[in-house]
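Omission of a single protein chain aside, the complex is shown with its protein chains in their original locations.
Our next item is chain A:
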Amino acid sequence: MKLARDTWLIFQRQAQLLLRNPVWVFVGVFQPVMYLLLFAPLLKPALNAPTQAAAYKIFVPGLLVLLAIFGGLFQGFGLIAELRAGVIERSRVTPVSRLALLLGRSLRDVVSLIAQAVIITLLALLFDLRVFIGYLLLAYLMLALIALMTSAVSYGVALKVKSEDALAPLMNTVAQPVLLLSGILLPLTFAPGWLQGVARWNPFSWAVDGTRALFGGDLGNDKVWQGLAIITVLAVAGVVWAARQFARSVR
């Protein structure tokens, strides 16, 4: 009860601040739309897809997972600014739940990611993408869990390193292999065997496969529940770890 209330308070504040800055809202929508308009047309020939719609079924889920990963991983920068302003310290002397300090922020990130995802999906509909609504909601759940995990981890790392200069290279180093080894932009079906072997150890690769299966209308595919299960476990672990950092961070 207290956790829910505290989380709501933090969420409200963070959402309000985000909406107050229209630049972010604009950037958040503009970037994926660029991908959709300028990158996706290359795909039909590249993927050897029969139709543009088939190409979108492969590309859009990848793009959404990409957004969820990156959107989350770079949230830590905002937290470092808050840390410097003394806002975190000010919250930490109150009896507010430490978990709520994290969840309120991460949920704000999840909601803004889902808003982005909805906009992109709607746009893709214009390009003849068709997805069954129930499967789409399951795919959004996957995206929400990914964003929850990456933003929690980003916040936790931010509290540990306490400086943008350390956070930026760290997040880039993590994000790059994750991105390349997940088949986000192009499916790994074209990859040589060793690359596919390595990618099996990348949880995001499972998430991407699961999301693609959902967009493809293939609910029975094992990748769906496997992807969801893996990401759920990681999200819970990420949240628990990051909340601990909120509880004990120094300065």
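What we mean here is this: a residue touches a chain if its C-beta (ideal position, glycine included) is under 8 Å from a C-beta of that chain, and two chains touch if they have at least 3 such contacts; residues count from 1.
Just so it is clear, contacts and distances are computed from a predicted model.
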item: Missing subunit (named according to UniProt) among the choices "ATP-binding cassette domain-containing protein", "Thiosulfate dehydrogenase", "Amino acid ABC transporter permease" or "Aldehyde oxidase"; value: "ATP-binding cassette domain-containing protein"
item: Touch with the omitted chain, as defined above, among A:R13, A:K44 or A:K160; value: A:R13
item: Sole residue of A:V96, A:I146, A:A199 or A:L214 that reaches the chain not shown, by the stated touch rule; value: A:V96
item: Touching the absent chain when the full complex is considered, from A:L3, A:V33, A:A46 or A:A85; value: A:A85
item: Absent chain, residues of chain A that touch it; value: 2, 6, 9, 13, 16-17, 20-21, 82, 85-87, 89-96, 248, 250
